[in-house]
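One chain of protein is taken out of this complex; the other chains stay put.
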Amino acid sequence: MNEQPVRVAQLSCGPEHSGVQKEIYDAAAAVNAEMFFPDVTLADIRRSYDAFGLEVRSGDLKLAIARAMALVEQKVDADAVFIATCFRCAEAAIVRTELRRYIQGNSDLPVVSYSFTERTTSGTLLTRMEALTTIARRRALLAREKQKGTTMGIDSGSATTKAIIMQDDKIIGTGWLPTTEVINSANGVIEEALKEAGLEMADIEAVGTTGYGRYLIGNDMKADLIQEELTVNSKGAVYLADRQHGEATVIDIGGMDNKAISVLDGIPGTFTMGGICAGASGRFLELTAKRIGVDITELGPIAMKGNSKIVPMNSYCIVFGTQSLVNALAEGSSKEDVAAAACRSVAEQVFEQQLQEVDIKEPVIMVGGTSLIEGLVHEMGELLQTEILVPHHSQYIGAVGSALLASGFIEEK
Amino acid sequence: MAKVFIFPATSLILSDMVERWGHEALGAATGIRERIQTPSLDSPPLQMTPEDPKKGLKYAAVEVPCGVRGRMALYGPLIEEADAAIIINDADLSFGCMGCARTNELVLYMIRQQKGLPILDITYPKTDDEGVAFVTQIKEFLTGLEGDKNE
Partner (left out) sequence: MSAKEYIPTYVGTITKYVFIDSPNVTPQTLAIRAYEISEGLMIKETCFGLQVTGDPETVKNLITELRTVDPAHIFVKDRGFPPGDPRRCRANLGGARPGYYGHEFESGLFRYISHGLMELEKNAAPTVTPLGKKRLDEGKLPLNKLIEIINNEEAQ
C-alpha cells in the first residue's frame, strides 16, 4: 500500500487501562490507518467543557469532549473519528452518544463508536476500522450511483454465499447457496449467476467481493475490489431502494451479526455492528422455523397471521429464547403466535442493542436474507414507528453493492 | 520511611512533598513503572493487559466497567501496601491520568476503609496563606508518620 495512512482521531476513556489500546492500534495498522489523540490545552478542556455543557465528572471524558470540539472547529485535522469507552459505563455511554451526534451534525467526519470490554480484540475492531478508513479514503468510489459495463459481486456471508452479475445498471444474473466451504460455495454461486446471465467468466470486466470470506475469494479471483460489508451494504441498499440522495438508515440482520448504518447521500456516516448473541440474529429465526416445522421462507407469512404480544419471549440469549419457544409450544400456543413472538424478540434485541448507537433517519431500509421474513420487517416497523422499505433483490445486497462499486474499476483497466 | 499513597495518584505536588520530607510516594508512576519494567505481552502504552481488569475483580465486581477494574488493579495493591495516605479533596480533576470518576470514588472509599491508616485530608491552595497551610499540614503529617508497617 502506497496510500497515505488514514488519520483516525481517537476519543476514548478506558482502553489504556483495559489492555484494549493495543488492539485498537493493531486494527488500525491492518487497514493502513493511524490513531492519534487531538492535541488540546488545559484551557481548551475547560472552555470546551463549559461550551459543550455536558457536566460529566470523569477527566478522560472531559478530555474527549475537548478533543471532539477541536475536531469540529477544525483546529485539528483528521480523516475519521473513533470513539471508544468501557461497556457498562453509563457516564461514558452518554458522552459517547452525544459526541457522535455532535460530530456527525457539525462536520463531515465519519465516526464509529464502540463500547469495549477487556475481551475486545483487534479482530472485532477490524471491520469497523476498515469501514471507517474506506469512507475516509474512497469517497469518490462511494459516490458512484450507476453501475456500468459488466461486473460481478460476490458476498461470502457466514450463513449464505451470494453472487450478482450486473450489466448497464441492471441485474442480469443471480446465485445463492448456503455457505459451506468458502471457495466452493463461491464457485457454485458464480456458476449459477453466469448461467442465468448467459455469460462466461471472460465477459466479466470487474469483480468485487465482500462478507466474511471476502479476502479468501477476492485474492483467489484477483478481484478488483475487496471490501467489508458495512460500506458495500449501505451502498447497495440506497441504490436498490433508489434513495441515493439525502438521509437513510440501513438495517441488516445477518446470520451472525447485525449492522445498522446511517447513510447520507449514499455514504455511510455512523454505524454499529455486532450482536451479543445469535438470539439477536437470523440464526434464532432459522431455529424457530425448524421448531415449528416450517421452511424459513414460510416463517414470515406465518408470523404475519399471529399476535406477537401473546407469547413472552426474550432472545437476549439464544438458549433462553429457545426455552421460551419450547415452553410456549408445549403450553399449546399457536405456531403463528410463536413465530410472531420470535420475530418481535429479534427485532427488540436489535433495537435495544444496536439501534441506540445510530440516529434513525427515515427512510429505514432493511436488507439481507432476513428482510424477506415479513414478520420481522413488520415488527421492526412497529418498534421504530415507521414504514420500512425492503428493496428488490434485498437478500443479494452485498453482492449488488460489490458489483456496483466494482464498475468504478473498469475505467482504470 | 513510610509509604504514602497519594491522591490524585498522578499529583506532581504530592509526589514532591512526600519525597521532600523523606518518605516514599505511592502513586500512578509506581504501578506503571512496575508494568513497564516487567517482561510480558506487548500492550502499549501502559503495558496493561486484559489480565489487569481481571485482577481488578478483587476490588470491583464483574459488572463494573473494565476500565474501572483495570485502574483498580493499578491502584488497589498500592493502597493495600500504604502506611498512610494524603488526599486532595475537591480537586479540579479536569485533566490527568485519574481519568475516571468512578475509579476515583472507589479509590477514595478504599483508602478510608483501610483500618488504622493515617489519612491527611487537604485541598489545593488558592492563596498564599493557603499555600502556607498546605505545606505546613503535609509536613506535620509526614513528620508524625512511623516507618514501614511491614518492617
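Miscellaneous remarks
Order of writing sets the labels: A and B. Residues in every chain begin at 1.
Note that a residue touches a chain if its C-beta (ideal position, glycine included) is under 8 Å from a C-beta of that chain, and two chains touch if they have at least 3 such contacts.
Note that the structure is a prediction, hence the values are computed from the model and not measured.
Contact with the chain that does not appear here is found for just one residue of A:Leu63, A:Ala186 or A:Ala403, A:Leu63.
Listed for chain B, the residues touching the missing chain in the whole complex are 8, 10-13, 15-16, 19-20, 25, 27-33, 35-47, 87, 89-90, 92, 94-99, 121-137, 139-140. Interface residues of chain A with the unshown chain, by the touch rule above, are 9, 23, 26-27, 30, 36-42, 45, 59-60, 63, 67, 121-123.
Simple rule for what comes next: only the chains that are shown with their structure count from here on.
With centres set at the average Cα position, the gap from chain A to chain B is 42 Å. The touching residues of chain A, counted against chain B in their complex, run 13-22, 25, 42, 45-46, 49, 56-63, 85-89, 91-92, 116-119. Put simply, chain B touches chain A in their complex at residues 42-46, 48-54, 63-71, 74, 93-96, 98-102.
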